[in-house]
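All protein chains but one are shown in place.
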Amino acid sequence: MTRQSRVHVRVVSPITTRGFRDVGVLKTLEYDGLTVSGSQIDVGPGSIESEFEIALSAPDTIARIIEAEREGVDAVVIDCMADPALRAAREAVRIPVLGPCQAGMHVAAMLGHRFSVLTVMRRLRAQFENAAALYGVTSRLASVRHLEIPVLELESDMAATLDVLAREARIAIEADGAEAVVFGCTGLLGCASALRERLLAEGFDIPVIDPIPNAINIAAALVRGGLSHSALSYPKPPRKNLPGYDRLNDLLFPGN
Amino acid sequence: MTRQSRVHVRVVSPITTRGFRDVGVLKTLEYDGLTVSGSQIDVGPGSIESEFEIALSAPDTIARIIEAEREGVDAVVIDCMADPALRAAREAVRIPVLGPCQAGMHVAAMLGHRFSVLTVMRRLRAQFENAAALYGVTSRLASVRHLEIPVLELESDMAATLDVLAREARIAIEADGAEAVVFGCTGLLGCASALRERLLAEGFDIPVIDPIPNAINIAAALVRGGLSHSALSYPKPPRKNLPGYDRLNDLLFPGN
Amino acid sequence: MTRQSRVHVRVVSPITTRGFRDVGVLKTLEYDGLTVSGSQIDVGPGSIESEFEIALSAPDTIARIIEAEREGVDAVVIDCMADPALRAAREAVRIPVLGPCQAGMHVAAMLGHRFSVLTVMRRLRAQFENAAALYGVTSRLASVRHLEIPVLELESDMAATLDVLAREARIAIEADGAEAVVFGCTGLLGCASALRERLLAEGFDIPVIDPIPNAINIAAALVRGGLSHSALSYPKPPRKNLPGYDRLNDLLFPGN
Amino acid sequence: MTRQSRVHVRVVSPITTRGFRDVGVLKTLEYDGLTVSGSQIDVGPGSIESEFEIALSAPDTIARIIEAEREGVDAVVIDCMADPALRAAREAVRIPVLGPCQAGMHVAAMLGHRFSVLTVMRRLRAQFENAAALYGVTSRLASVRHLEIPVLELESDMAATLDVLAREARIAIEADGAEAVVFGCTGLLGCASALRERLLAEGFDIPVIDPIPNAINIAAALVRGGLSHSALSYPKPPRKNLPGYDRLNDLLFPGN
Amino acid sequence: MTRQSRVHVRVVSPITTRGFRDVGVLKTLEYDGLTVSGSQIDVGPGSIESEFEIALSAPDTIARIIEAEREGVDAVVIDCMADPALRAAREAVRIPVLGPCQAGMHVAAMLGHRFSVLTVMRRLRAQFENAAALYGVTSRLASVRHLEIPVLELESDMAATLDVLAREARIAIEADGAEAVVFGCTGLLGCASALRERLLAEGFDIPVIDPIPNAINIAAALVRGGLSHSALSYPKPPRKNLPGYDRLNDLLFPGN
Partner (left out) sequence: MTRQSRVHVRVVSPITTRGFRDVGVLKTLEYDGLTVSGSQIDVGPGSIESEFEIALSAPDTIARIIEAEREGVDAVVIDCMADPALRAAREAVRIPVLGPCQAGMHVAAMLGHRFSVLTVMRRLRAQFENAAALYGVTSRLASVRHLEIPVLELESDMAATLDVLAREARIAIEADGAEAVVFGCTGLLGCASALRERLLAEGFDIPVIDPIPNAINIAAALVRGGLSHSALSYPKPPRKNLPGYDRLNDLLFPGN
């Protein structure tokens, strides 16, 4: 078990739109002993709202994660609630790789009897139910509720976004039995405190999980504990021909 | 409901190794009223034995499937038991897209009380258990057993492959409670009859599901019934910037 | 694996009311390479709306299915969503026997994230939830909704039936999260296209599964693939005294 | 809630073999305040070892149960671990009808962390796993083990039967994690004490549930508590034509 | 298997408020062959509405149960729907110890397709969902509904309590799919008949399970059958230092 002085977590953005995730925001998540840095893919979708875009984001996300390990980073968080490339990237590196959805769902399951996911669009519902099944927490998922606001418009009217968040959280609590909520879009980063205040004012003292800060903190906890994902669950891929992905292959098998 | 005279099913190979899937083999799966054709990706892994390779195979597989729909094909079967790109490709087209793992597991669940998957390597076990969870048939999965033979070596000693298949099937039946088996690798195409004969000779009259022929036949059945996947579960992705994937975007949104 | 030129599927009606299932309707389900024929029980209920009637329909249904196999038919579909006698009949024959409920639920689970069953009366709800549990697809069942119309009155006012179907489908989609629907009564045969058009017009492009045509097509697919149910799951009953069922015993053990 | 002085439970044997269930045995299950009587079907299988025989036993079993209610009996237990006709018979009467499998599994789940079923033949395994799913106790079922002895031969060498029972119980405890056992055949009636003594001698102090005595006692408990099955789950069948079952219809709708 | 003439069941009240459970009420639950007696803790909460109070009620409840066994009582029922100390007490004695929640849920699952729990306050919902998970009947639990009345006020306006019970039962039936109900508070003892009459008058003929009478009757059934909990699931604790609980230790290991 390592007792290292500082932990360095890299947040990898699996979308190509520049400026969506302000690095300054990541810096506000640091504290004594924790460094947070960011990187971003060059090849892939402008944003992720579909399985199609998840698929296209994966190859370059894996490359960024291999690079992070090469640079000596201690752990990686993928900056998207679809956890794109999570399993593939874990095969490629030995430092912990966390998906904010997986980490958020497990923390929610620890803190409340049941939790709801508040996401942006109805089409993502199946995705979150599938995630809960894969992560083994289906029995803790109360519901998936959506705001019907596209990812890239979340910040254009923050007050309106917050109103809808509060309304859906209330329905999740009263109709679906939720006793904790997880944001279903990393684009909501930073709204957790505001939503929690609103809910508290209505008498609902429940955890509101902001998935990126949460995943960063859990990643740091794993590093502190000397833990990473199982190489039996995520064994290294065999070296083979990868036409069209030579650079990724070189990254994975350097010096070969 | 259409009563069309012929059904055309395209088998898309998500690996770049040439000659692994002989088109002649696909032709033997045809019958009166059914045409089977094949296509293959150019960009992606030589074979698929990891989540990493699944991720790399997806983008070009989606392209091949969009092209198949453009050509007037009636349904597509993805030629790999990892069902790579299944959900993403369904978002991109309206003709039925089938994964041999999904179709094989559901047919096995219909024909036997429980089924086992016989695959090539231990590392694929988590993948099949995850698939069963996503497809909703976990309670029907008796076990995942492996031959410890890499995909590309399956055919080098067919008699040996068959011996190991028979041994693992027997253990699945006697120790795990399997009452049907599904091949967990499409590289075993064509071994089903031989394995079934062996098991019959030992007194085990159980279905041995060869996933590619099975998926083709189920695909044809869906076409005959006028059925395809739900556009509510698999809505079309929004048009947006896809740096590095311009051609795929053009395929998906032609004339834009 | 057989590549036979034509497949012959027998639809066995487990009710004694004459004329309920017009053989002409079955003929419309044929296509090049597929023959569909029908038979019906003489002893049993006029229609099936209870577990009591399911029980009474079973013995003669088994007899009809043994006769079908004796006549050289390739596969049998039982014409009732309660799948009466399904397991018992499978023990009696080696040709595939399909229940429209089992086949419909598995196909629905393949095509949509979750499905709802639209049936005739509230009392059938437990029956469909039990079926989903037995068939292993509970996690895919969004809800069971009913029209509150008895089976034999479904066709008296087709427009009204369709209105209620559309309303319940809409609630299933919006309130229960259904993304596919299966008819929960074979008396609705032929309404699928009309309902699908209605839903499409409202923006819901989802599969509407008509269980009898679907089961016929899946049965043909199994025959094409040389597959039938497991004799390990459905072993032949031992010959023994069956007071009151001598004819059935003779059918099962001819020449004995 | 009734406080009646005596409770009368009828044990209905759903097989046609005479003398298999000695009425004298039933009398040994009586105690102050409890009367136990028996009846038997005339039409149906000589014994029940298959789904086919379950189906054939159902119609006359329902008749015997309606007669029991007509005679003023307080509750009925069906004398077979397949619980044949359980749901159908509950629709036909308002006195409690218990299946020994259902009652035995629920009592086992109350008394031990997990239980195993010890039955006669391998072919019954799927049946018990299906029963556990229908009764909602799948998570409590450790395993189904079998003696490979046909029902009608159980009593021919009681010492041998007991040896095999003890061996399988031990394996269930040590390998499958069972902490209670239920006999999976009512033909084992009376062996519970002997098996329990054996297991105690080996240090395993676990409940051995003899399903018929257990179901009788639970039935009496329900009568004492004024409880019966739900008419919402088991509504009375509508009166309709039942060709070939006129007598059963007359029994169900007397005076019509 | 014992055929003893009388069965003596002790009802242990795990709360310190005197007079809440009138012993006279317990006497009305007796019948020929059944004696019911009561005892109560001295150390612990005045009533139980939280996990905190469950924890505080446990030590003295265990003491009362050991005393009951010492006195020759045949079985014990814990008088609280939280089943406090159930598992701990079973380790301490070999006579059957029943929790009314466990017994009520299993009986409900036997009598109806699904059941709802009607309890006093929202905060108990997680507790009952957890209980269903531990007892293995999650799939049978339709919902947990509450009256929003504290335990000690239930009897102050019985008519009002009954009105709310009837309203919540109706919603459970119509909206949640319940086909049986279990009271989620032993303070409702005696209301079952009245609620059942109300529901019958509205056309809902369903079992209303009064958990204390039910647990007493099931306990008597277990005693009649010679059954108790598994010593493998509930092994006796080892003797060791128990600072602050010397008397309990002496009770458990007398003469040591």
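As written, the chain order gives the labels A, B, C, D and E, with residue 1 at the start of each chain.
Simple rule for what comes next: a residue touches a chain if its C-beta (ideal position, glycine included) is under 8 Å from a C-beta of that chain, and two chains touch if they have at least 3 such contacts.
Since the model is a prediction, treat every value here as computed from it, not as a measurement.
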item	value
Option from E:12, E:62 or E:77 whose C-beta touches the chain left out	E:62
Touch criterion as defined above, residue of E:88, E:171 or E:194 at the omitted chain	E:88
Touch criterion as defined above, residue of E:45, E:207 or E:225 at the omitted chain	E:45
Per the touch definition above, residue among E:12, E:34 or E:54 touching the missing chain	E:54
Touching residues (missing chain, whole complex) on chain B	125-126, 129-130, 133, 138
Footprint left on chain E by the chain that the document does not show	16-17, 42-47, 49-56, 58-60, 62, 85, 87-88, 90-92, 123, 126, 130, 133-134, 150, 233-235, 237-238, 240-245, 248, 252
Touching residues (missing chain, whole complex) on chain D	113-114, 139, 177, 179
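The working rule: only the chains that are shown with their structure count from here on.
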item	value
Identity of the chain that, by mean CA position, is farthest from chain A	D
Chain pair equivalent in interface to D-E, over half of contacts matched, among B-C, C-E or A-C	B-C
Numbering shared by both copies at the chain B-chain A contact, with half separating same from different	same
C-D against B-C, pair bridged by the larger set of C-beta contacts	B-C
Mean-CA-position distance for chain E and chain A (Å)	44
Contacts with 2+ other chains: residues of chain A	126, 130, 133
Topology of the chain contact graph, where touching chains are joined (line, ring, star, complete, other)	other
